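Take this structure first; my questions come after.
Note that one protein chain is taken out, while the other chains of the complex remain in position.
Presenting subunit A:
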């Protein structure tokens, strides 16, 4: 206690800094707080530029759609088009049932999963957009459905979890 109490440090002495040990331990990073998922501002774009544009690629084949998304992302990087976000939409699962030829029962045929990847691009010039579209179309693989549209708030909301309790309360209040 007495050792800790005294604040004299004999800097000329060889015993200066004796007892220090924190420099030996690994650096502790500050605790990362969970960042709130907030919607970024949607750019409307000027007359000569498009605002936020979503390139949505949908397919049943996961690897194919992933690789195509990577290709499009790298293409945009190479053409120095600003890519805001590149994310995946939740997977949809569908059960395909078909009616048997002789019988009235529905039989399970297959379980299909639909995967979707979205690349959000900003600042496409009006002259370059059709060229980009042409290039992406020419390298579109089989079975991948391409959709290019402007980004809206509804698109962002579709990524979030449903909150039935909040909606119920809001309905009751009003």
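Following the convention adopted for this analysis, contacts are C-beta pairs under 8 Å (C-beta built on N, C-alpha and C of every residue); 3 or more make two chains touch, one makes a residue touch a chain; residues count from 1.
In this text, contacts and distances are computed from a predicted model.
Between the listed names "Sorting nexin-30", "Large ribosomal subunit protein mL40", "Elongator complex protein 6" or "SKP1-like protein 1A", the UniProt record for the complex's undisplayed chain reads "Large ribosomal subunit protein mL40".
Among A:16, A:40, A:82 or A:159, only A:159 touches the chain that is left out of the view.
When you scan A:16, A:40 or A:92 for touch with the missing chain, the hit is A:92. Even with one chain removed from view, subunit A keeps its contact list with that chain: residues 34, 36-37, 45, 47-50, 53, 59, 62, 79, 88-101, 106, 109, 111, 115, 126-131, 133-135, 137, 139-150, 159-166, 169-170, 172-173.
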